Every structure is written in structure tokens, then in C-alpha cells.
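With one protein chain withheld, the remaining protein chains of the complex are depicted in position.
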Amino acid sequence: MTLEQIIFLIIAVVILLASLFVVTAPKMIHAALWLILALAGVAVIFVLLQAPFFAVVQVIVYIGAIAVLFIFAVMLTRKAMQDTGSQLNRYSILAAVICIMIFGALTGMLLSWGGSATLLESGALPADSIADLGVALTDPNGFLLPFEVASILLLAALIGAIYIGRDRSSGEGEQ
Amino acid sequence: MDFLTDPVTFISQWVQQLLINLGIPEITAAQILPGVGAVILPLLAMLWVIFLIWYERKIIGRLQDRPGPNRVGPFGLFQPFADMAKIFTKEHITPTGADKVPYNLAPILAVGGVLGMWAVVPFSATVFGIDINVGALYIIAVGSIGTLGIIFAGYASNNKYAMLGAFRVVAQLISYEIPMVLALLVPVLLSRSMGMNSIVQAQPVWFLVVAPLPALLFFISSIAEVGRSPFDLAEAESEIVAGFNIEYSGLKFGMFFVGEFLHAFTNALIFTALFLGGWQGPGAEQYPILGFVYFILKTLVVHFLGIAIRGSMPRFRIDQVMQLNWKIFTPIALLSLCSAALVEKLAAGAGDLVRISLHVAANLVIFGVVILVGTKSLKERNARLDDLAASHRSAIHLVLGTPHDA
Amino acid sequence: MNMVWFYIGIFLIVSLGLPAVAIFLASLLAPKKPSALKSTIYECGLETEGETWVQFKAQYYLIALIFLVFDIEIIFLYPWAVAFDRLGLFAVLEGLLFITILAGGLIYAWKKGAFEWA
Partner (left out) sequence: MIPLSWYLILAAAMVCIGLFGVIARRNAIAMLLSVELILNAVNINLLAFWRYVDVVHAAGQVFVVMVITAAAAEVAVGLAIIIAVYRKQKTIVTDDVSDLKG
């Protein structure tokens, strides 16, 4: 076993355990904190995949922004949750069975496809994969349209979220 | 390699030779050394804090017309050691209802997030922590770990004031991250690289000259990121007791301060690397030790500026902090980014002198426009406020009757 | 994996480990005389009242939201800046259009009073 494989296995176990806690933690805030650990683990996986740009972006966007947003939302809606009783609904056992079956099916498919186990990293990494990404994003023959549509999507999300989330009744007794 | 011109490389080569002589294969020896460096550098940074505390207290003291620490040791040099001895032996009190794991993790994250930034700082032509090709973004990423520490502290302390303080700080930190990231994008654009060492090498002319506005924005935002005066809402003692760290005691409390002192200096380091040419200077290529000296000198000047601002500015209100960021800094950052990109592309064929003067001119134009628009809207606002005040006064007069002397 | 990132990993572990070790050592040195009163929640000497989880302004949430949207911008603009030499004028203008559209979001938030902290 190489060093890389050992690191991968450790990180994979961390990610999966953290993910399990995310979906089962009785306290919402704990679920959000476990999500942060899972996302950090994914950042390490990106480093292993030689995509360091996405590793740092993962930390900046997911841990620095999305996780913060989740924590804020949990605190804002705190009164809704008494954190007592089961946080799972009545379908939980059925859901668990379905998910385990899906996982089994997926793994079976992967194992029966020879390529996934034998395929190795395709050649050397390009000299500057980040610049490649930049070129591809703004190339009219590449992904120019998604690039501009993404900005419009973000604009729409921002406008929509501000419109919905605005507090119209200037709250009383708020800090 | 001569010991005097480049001691670190000299020593590391010597150690490597020693390892090889001991029978360790050359490749392994070459791999072990940077690992050892990765252990030593954070240790040195941690020890450096001791000096920083003394330096800062001394300067703040002089600014406020008092001697600063001067009792323990010559010039009070041993004061930080006395402080340490004290804080090490203080009891650790955990409040009831605290969420233990995040509560204890918070001070660790606050310091670790700052220490981690040192990994990519280029100290001289030959000694640059670890040169990764996403260095600039790495700094932002590691910085957001510190933000996480503050949220943890606020949530886990089970205290209203801690929570309020944490919310305020986090709102401030994430807000100022935007102009900081956008200002950081300009050096990246000018040097076409995110590696810290390549950014330094791309600066025969300092980026402070080429891009003065982003440099200013970066400097101010980095003060806000540390949460120091005038952005010290976090520890507005008079308003929210002490902020997010209220329930901490002993060294856990001290760690937040270690993080703050170190963060201020680290920001000066990064600013120097990004905008002041890092280790560049006459003779720095041939004699890396000179580059290191230049780097530290420039950093100390920048750090001194930060301390001077801390010592002389009153605190902003939270609404002012937010509006300064979103209504002034972010638009300026966006504008200067656009102008930098345009000039860089349109003047690509022109000589360096033309290109740089165009950059400077664009920056000046943006600055002028912002000042003009700013003063105009400020005047309008003041007029509005005056009207409001006048109408209130007349309302009061209606109720109370006109004053006799009117 | 690049060895460089292995060193980054070591560096990060050491930088998180140092404060942890320091705090651990300090907790060995520090006196331990816990009492119920000592570990009550600090509130200017008064006893704490009500829940810790007071209701917060939605404003904080809006700020985080706008931050998130602008944070996403960096994944588009940093590769764009790094690849600058390989881009034509058209591609640079595309990037500027991207920035302009997002600036529209900033203006909307401004007009809707997301930055007013009254």
C-alpha cells in the first residue's frame, strides 16, 4: 500500500462517518458541524486527484460560505427545533433499505465494469490545468454560454433569495 | 553556497549531506528536509508572537504618550514571558451548557488558521515555505478556518453575548473577504499566477505602484479581517461585554489574542509579498539573505502602519462597517478589477512604462469618481437629515409651544 | 499526489497541533477548583435570563447570502485571471460582462436595503 492509498482510506472513512452523522445527528447544529468535516475531507480528496484549485475552492466556498450560511439559518430557525424526539420521519427504515440497495447495485455495477478497477490516471497533468479551465470557460467553442448563464443564475438566486428572505415586518425584540 | 549569503540553503544542504552519509538514500533525504521545515516554520512563527506582543505594546504605548512595558527586563523585553507565565497557570473554566468539542476546538482553529497561512509565504529567493500554484487562494481558504473558530466559540459558549459578538464578527469577516478577494485578484491578474513566489518575481515594479487602489483595499480589508480597531466590534467591551471569547479563560482565552497578534503580522507579510515586491531589492537574487532582510523590514513598516491605525482610530458602528464595505469597497474593487483587466489587455503590446502609467491613470480616475460621487451623496444625505431634524424640531414646538426667545 | 501538498498537510497539522498542545500543557499546569458558581454563564454579574438562542436579525443572513454569491465569483474569475495571456480581447470582455451582471445583484441588494442596519 502506498502513502496515497493510506491517506485516501483514512479520509474516506472520515468522510463517510461524518456524512452518517450529518444525516442522523439529533441536533441540527451538530449536523451542520459534521457537514463541515465531511466537506473538508472532500477537499483532501480533491488534492489527491491533483485538482488543488478545487480543493481550496471547496474550503472557501463550502466551508467558508455555505457552511456559514447553514449555521446562520440553523440559528435563525432555532425556536422551531426543540431537538427532542426523533429527527427522522416514519419512512426512515424504508429509506435506509432503499439506500443500501442502491449502494449495493451501484457497487455491483462498478465492480462488474472492469475499467473502474484497472483504469489509471490518464497521463501527466497538463502544465497549468487552472489556466486550461480559464480558457475553456471563456472560449466561444468551449463553455462560454454556461459561463454567462452561471452569472445570470447567481444573479437570479441573489434577487430571489433577497426577495424571499427579507424581513418585511421590521422585527421587534430582535437583536 | 556560502553560509553568509544564504544560511538556510547552506544548512539544509549540510543536513542533507549528513543524512546521506548516514546511509539514507538521497531521494528520501530530499523529501524529509521540507517536511522538517514544515514542522520548524510554524514553531518559529509561534515563538515570534512573543516579540510581536512586546513590539506592539511598546508602540501603542508610545503612541499614547506612555512608556509601555518597561519593568520586566531591559526595555520590558521580558514582559511577554511574564504574561505567559501568568496565563499558563490560570484555571480553565468551562461554562455550564457549553458544547465541549466545538468549545475547545475554537481557540485551536483561531490560531491554526493564522499559522497555516505561513506555509506559502515567500521569505527570500531561495526560501519560500511551500510554493503551490494556488498560493493566493490558499491564504483565503486557510483564513476562513479562523472564521469557523469564531462561530464555534460563539455557538458553543452558551452565552448570549458570545453569540451576538460572534454573529457580528462573522458578518464583518465574511463581508470584508469580498473586497479582499477581489483586490487579491489584481496581483494575480498582473502576474498571471496564483503562486506567491511567482507574484513576487513579477514585481520589478511594485504592484503598490501599478495598482494603488487594490493595495489600499487589501490593506484596509486585512485590518478588518483581523478585527482590530477601527473594526474591533468583536471586543467592543462597552457594548457586548467582550464578544465571542467572553466565556474563555486561561490559555484558551490567550490563544485568541495570540491569533490576533499573529494575524496582524501575517497580513503585513502577505501584503508585502503581494504589493511591495516581497524579498525583491538590490542584490536580493545573488544574496538571498539580503532578500530576507528586505522582506522583514518592509513587513515591519507595514505592520507598524497597522498598529498606528489601531492606536489612533475610534471604533466604527456595525452599520458603518457594513456600509463601508458593501457600498464603497466592493464597488471600487469591482471597478479597479475591470480597469486592470482592460488596461492589461489593451496595452499588452505597449511598453512597460505606458502600461504602468495607464494602470495608475485608471486607478486615479476611479478614485476621483468615487470621491466625487461620495461627497455628493454625503451632502444629499446630510441635507435629508437636516430636513428631518428640522421637521422634528417643529413637531416638538407644536407640542411644547415655541420657545420664547425665538 | 504532489509531495508539495504532503508538506502542506504536515504544516497544517503542526499549526493546529501547536495551540492544541499548548492548551493541553496549560491545563495540566492550571489549578483545578471547579465550583458551580464559577462555571455559570457570565453576564455582567447578573444571573442569565431566558434562552441563549435569542432571535437574530435576518440581516445577518442576507449578508451571508450576498457573500456566498460573490464568493462563487472567484471560481470563475481566478482561472480567468491566471489564463489571461491566453485569452483574446473577446474573452476578457466576457469576463467583464460576468462581473457586470453580478454587480447588478449588488445594486439590487443595495436598493432593497440589505445593507441598512437600522
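All chains are identified by letter, namely A, B and C, in their written order; residue positions are counted from 1 within each chain.
Methods note: contacts are C-beta pairs under 8 Å (C-beta built on N, C-alpha and C of every residue); 3 or more make two chains touch, one makes a residue touch a chain.
In this text the structure is predicted, and so the values were computed from the model without any measurement.
Looking at the whole complex, which visible chains does the left-out chain touch?
Every shown chain touched by the left-out chain: A, C.
What residue numbers in chain A mark contact with the hidden partner chain?
2, 4-5, 8, 12, 15-16, 19-20, 22-23, 28, 31-32, 35, 38-39, 42, 45-46, 48-51, 53-54, 57-58, 61-62, 65-66, 69-70, 73-74, 76-77, 79-81, 86-89, 91-92, 95-96, 98-100, 102-103, 106-107, 110-111, 115-123, 125-126, 129, 132-133, 135-137, 142-143, 146, 150, 153-154, 156-158, 160-162, 164-165, 167
List every residue of chain C that touches the chain not included in the displayed model.
Contacting residues on chain C, toward the hidden partner: 58, 61, 65, 68-69, 71-72, 75-76.
Definition applied: only the chains that are shown with their structure count from here on.
If you average the CA coordinates per chain, which chain's centre is most distant from that of chain A?
Between chain A and every other chain, the largest centroid distance is to B.
Of the chain pairs A-B and B-C, which one is connected by the greater count of C-beta contacts?
B-C
Chain A to chain C: how many Å between their CA centres?
One centre to the other, that is 17 Å.
Let me have the rounded angstrom distance from the C-alpha centre of chain A over to the C-alpha centre of chain B, please.
29
How many angstrom lie between the CA centroids of chain B and chain C, rounded to a whole number?
So the centroids are 14 Å from each other.
I need the residues of chain A touching at least two other chains; which ones are they?
52-53, 57, 60, 64-65, 68, 72, 75, 128, 130, 175 - these are the residues of chain A that touch more than one other chain.
Where in chain B do residues touch two or more of the other chains?
132, 137-138, 142, 163-164, 167, 170, 174, 177, 194
Inside the complex, what are the residues of chain C that reach chain B?
Interface residues on chain C, with respect to chain B: 3-8, 10-12, 14-16, 18-20, 22-23, 25-27, 29-34, 36, 38-44, 48, 52-54, 56, 60, 63-64, 66-67, 70-71, 74, 77-78, 81-85, 87, 89, 92, 95-96, 99, 103, 106, 109-110, 114-118.
Looking at the complex, which residues from chain A come into contact with chain B?
Against chain B, chain A makes touches at 29, 33, 36, 52-53, 55-57, 59-60, 63-65, 67-68, 71-72, 75, 128, 130, 175.
Can you list the residues on chain B that touch chain C in the complex?
Residues 31, 34-35, 37-39, 41-43, 46, 87-97, 104, 107-112, 115-116, 118-119, 129-132, 136-138, 142, 157-161, 163-164, 167, 170-171, 174-175, 177-178, 181, 185, 188-189, 192-194, 241, 246-247, 250-252, 255, 258, 318-319, 322-323, 326-327, 330-331, 334, 337-338, 341-342, 344-346.
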